[in-house]
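For reference, the structure I am asking about is given below.
Removed from the display is one protein chain of the complex; every other protein chain stays in position.
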Amino acid sequence: MSDKPKAIKGAASTSDEFDYSAGLAVIPADKIADPGLEPHHVRMTDKSKKHEKAAARQVALLFFVSIIGSAAALVIYFLFPLSTTEFGPVRENTFWLGLAIALGTLALGIGAVHWAKTLMPAAEQAEARHQTRGSEETRARAVEIIKLADQESGFSRRKLIRRSLYTALAFFPLPGILVFGDLGPNPGSTLRHTKWAKGVRLVHDPYGAPIKASDVTEGSVFHVVPENIDPEDHDYLEQKAKAAVLLVGVNPEDLTIAPDRKGWDYDGIVAYSKICTHVGCPVALFEQDTHHLLCPCHQSTFDLNKGCEVIFGPASRPLPQLPITVDAEGYLIAQSDFHEPVGPSFWDRSIN
Amino acid sequence: MATAVNTRKKGGVLAGTANYLDERVGVAGILKEFGRKIFPDHWSFMLGEVALYSFLILLLSGTFLTFFFQPAMTEVIYNGVYGPLKGARMSIAYASTLDISFEVRGGLLFRQVHHWAALLFVAAAGLHMLRVFFTGAFRKPREINWVVGFALFVLGMAAGFTGYSLPDDLLSGNGLRIIDGMIKGVPVIGVWISSLLFGGEFPGHNIVARLYSLHIMIVPALILVFLAIHLFMVVIHKHTHYSGPGRRDDNVVGYPLMPVYVAKAGGFFFIVFGVIMLIAATFTINPVWNYGGYDPSPVSAGTQPDWYIGWLDGALRLAPTHIETVDAWGNTWSWNILLPLIVGVLFLVVVAAYPFVEAWITGDKREHHVLDRPRNTPTRTAVGAAGVTFYAVLWAGAATDLIATNFHMSLNQVLTSAQISLFVLPVVAFYVTKRLCLSLQRKDREIVLHGRESGRIVRLPHGEYVEVHEPVDAYTQYKLVDYKDYKPTLARPNAAGKITAGARVRASLSKFYFEDRIAPVTQGELDAAHHDHHEAVEAAPVAEVKAVTAKKAPAAKKPAAKAAPAAKKPAAKAAPAAKKPAAKKAPKKD
Partner (left out) sequence: MSLFRRNVNGARRHPMAAVAVIALGLIVSGGGYAAATAAVHPASNSTAADTQLVAEGKKLFLGNCASCHGKNAAGEVDANGKQVFPTLIGVGAASVDFQVGTGRMPAQASGPQMMKKTVQFTDHQIAALAAYVQSLDPTGPTVPDAKWLDGKGDTTRGGELFRINCAMCHNAAGAGGALTEGKFAPGLNGVKERHIYEAMITGPQNMPVFSDKNLSPDDKRDIISYLKYLEKNPSSGGYELANLGPVVEGLFAWIIALGLLVLITMWLAAKSN
């Protein structure tokens, strides 16, 4: 009993432990008898003073090595200084500092374990274990306490108090939930629009140079953003996250153009949203020969020749196409925004 | 300590301190209760400790990192020391991560310690869970502690994920983008949740700071609370021990907390710390400087989450093409996101609920403190193996691209094979494991009944060669026979005379679990076997002569088949379980 913390167990009894049902267990009639604990294992350090002394020396040596390691770490800290103005010996700093600390901790730990294994008693001991449930007496007392509490408070008796308490407790967390309402704004229609609009030039990501149709040779790929977003804008990344486009030049004869998308390309130059319709990774791997676009995150594959329809992987919808044309100076411009929301699907995506 | 308490005048500073503490916090009582508590010693019991110590190291290294990290997404122009990013536009969070790495002595070391410890924390917790599962340590009274441990594993994943996203580099940003895409796919509320989480549109300027408070406050606090409950319950229940001589359900065999366990466990903390430190000093982890600050346009090949989220990422990859639907009201159901989510949640629910299911099937209400050897519960072990395989396929699914490039295979074929494997391999794993367990159990029976193969070949006077079998000692023998045996039940009518659906399910599950069972050797069987051996087990060669001569001569040369004929001998009739009959088929009806 001495091992049972009273605070946890209450007054558990050592005798008469509760007899539980064994369920489907087969209780063997003539089980082979338990021979009891095996005899204690005798170590060299138990038998010989010489070994015991050697082990003690080893433990002390390990602790001494640990001191050396930790002390070395102190020195190394100053040996490889890093500065805020010049690239310093980061690799050396990391390596030597880590090595020294590791030596300090490993030797310390190994020493302690070695001590326990060789010099502390090796004899296994048995200690009684009791069932987790309280004794009948304890349980009876627990029930009594609950009944008493109920009686004294009238919890069961006073329905009105009890029910109003439940209701109050149910209402209490609601303001706590509501205050999180300002974590973010009403999404509104933000997912449906991008910065692309009629006449907006397609420019290089990230440096913003406009692109002439004649620059987009067959087999080349341009990573493009609209000219009307600026890194200085507060919402630059949010806009870029929706508006990133892949501009590809292919042989116009290779393209199969759906009737409702006639005129969206410009002489074999097509622009598609780079944001995967699966979960939104940039689909940027273009294979020049096969005209396949691959998403590196989940391997959705889109066929650029056929309106970027999905030919493999978990995506379901084609990448949205950006209708493009050229302006008077020969620079590529958008005809309009995308005709559908870009990126991953969402609940009311198809409802306008 | 007791002396210190009673005799104030004696002793030095230590005794004085002890007395001071006892008079104020009752330290003597605490020591009396816990000081000599017995802990069983087995390597597999240390796995949870690896997780615990990794967590402590995470707290230590993480605190250091918080002193330097700034979780702000305001854009700055980097003018730190790393050449290839000088002048680049990036968030303060990313810039401060670079500063920790390159301008703080030991900064990169502790970043790497923190990240390696995180990977190790979840891995060790996972391995610890597997140990608990395969040894049946989740049985009564530990079912609730299994659930607490499960919660810790999930919290570990949450802690890891929130930390992974903090540096705001290209890799973690794309990880967040995937999360955003998944959230948006949730029916009805997805877009709202995304807006609330990111404070507007992705990526916004809030997410890093929000994840930071979760990462350094809420999640670790929850982990600490659950850890406390977890360990508290270990104290209440006392640790389980493996079956063996003298190990029973009503005792615990091992070493006392003070001094042996304190020295071993305390020393082990430093060893875990040292190993992590050694790895952090020598192996790069998450070289954020390669990825650049987050920008929604680029992406790197090999964009993957840390390993513990990998199985969910794999589930996303394995979803079939074109399964998104739009219903009659125009609402979009992103099954390519929902299906993996459902599969993942179901898997977790099955894991969490397993102890209760097994307890319901066996109906065994007794407390179990002696662990099962995995072979002695063939169906549970096989179910576990199937679960591990299922998880492993999902996990491998997250590495399809790397598998394809490193083994020169087609990415598409790798993915398709993974889709098929997800259904086929767990079934294969189940059957192979179950057969393996049953074979090992038969082997154990044979060792108990006929001793171990000694490898010593003896030539008998009439020219026959036999292998000598050496009997095992009583301690080893007991270890091989001390396990719980269950038999299937039939669906029985309840008090109202009705056979409920629940009873039917339970009956068929019990059949599934215990139909193929191998009972432990009983004393009767042992006596019968020894009788065969002329009750002179020590004279093994002679006994073997007896056993083998009854057999057809040619087979005798194969040592592997040595004991089979015992069952055919008339004497063995008394003990029908000498070999084959051991695999009792459950009675069909009774």
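Observations on the model:
Chains: A and B, in written order; residue numbering restarts at 1 for each.
Quick note on the criterion: a contact is a pair of C-beta atoms (placed from the backbone, for glycine too) under 8 Å apart; a residue touches a chain by one contact, two chains touch by 3 or more.
Everything quoted here is computed from the prediction, not taken from an experiment.
Among B:S213, B:T284, B:S439 or B:N494, only B:T284 touches the chain left out of the display. For the chain missing from the display, the contacting residue among A:W196, A:F222 or A:W347 is A:F222, taking the whole complex into account. Taking the complete complex into account, A:M44 is the one of A:M44, A:L61 or A:L79 that touches the chain left out. Within the complete assembly, B:F268 is the residue of B:F268, B:F390, B:F430 or B:Y513 that touches the hidden chain. Of the candidate positions A:E86, A:D289 or A:E329, contact with the unshown chain belongs to A:D289. As for the chain not pictured, it touches chain B at residues 41-47, 50, 83-88, 101-102, 108, 112, 115-116, 119-120, 123-124, 127, 170-171, 264, 268, 271-272, 275-276, 279, 281-287, 289-292, 295, 297-308, 310, 398-402, 404-405, 408-413.
Remark: the residues of chain A touching the chain excluded from display are 41, 43-45, 90-91, 94-95, 113, 117-118, 122, 205-206, 211-212, 214-223, 248, 282, 284-290, 292, 294, 296, 301, 312.
FYI, only the chains that are shown with their structure count from here on.
Separating the CA-averaged centres of chain A and chain B is a span of 19 Å. Of all residues in chain A, those touching chain B in their complex are 2-5, 8-9, 17, 20-26, 28-38, 77, 80-88, 90, 93-99, 101-117, 120-121, 124-132, 180-181, 183-187, 190-191, 205-206, 223, 225, 231, 235-238, 240-242, 244, 274, 276, 278-282, 284-285, 296-301, 310-317, 343-351.
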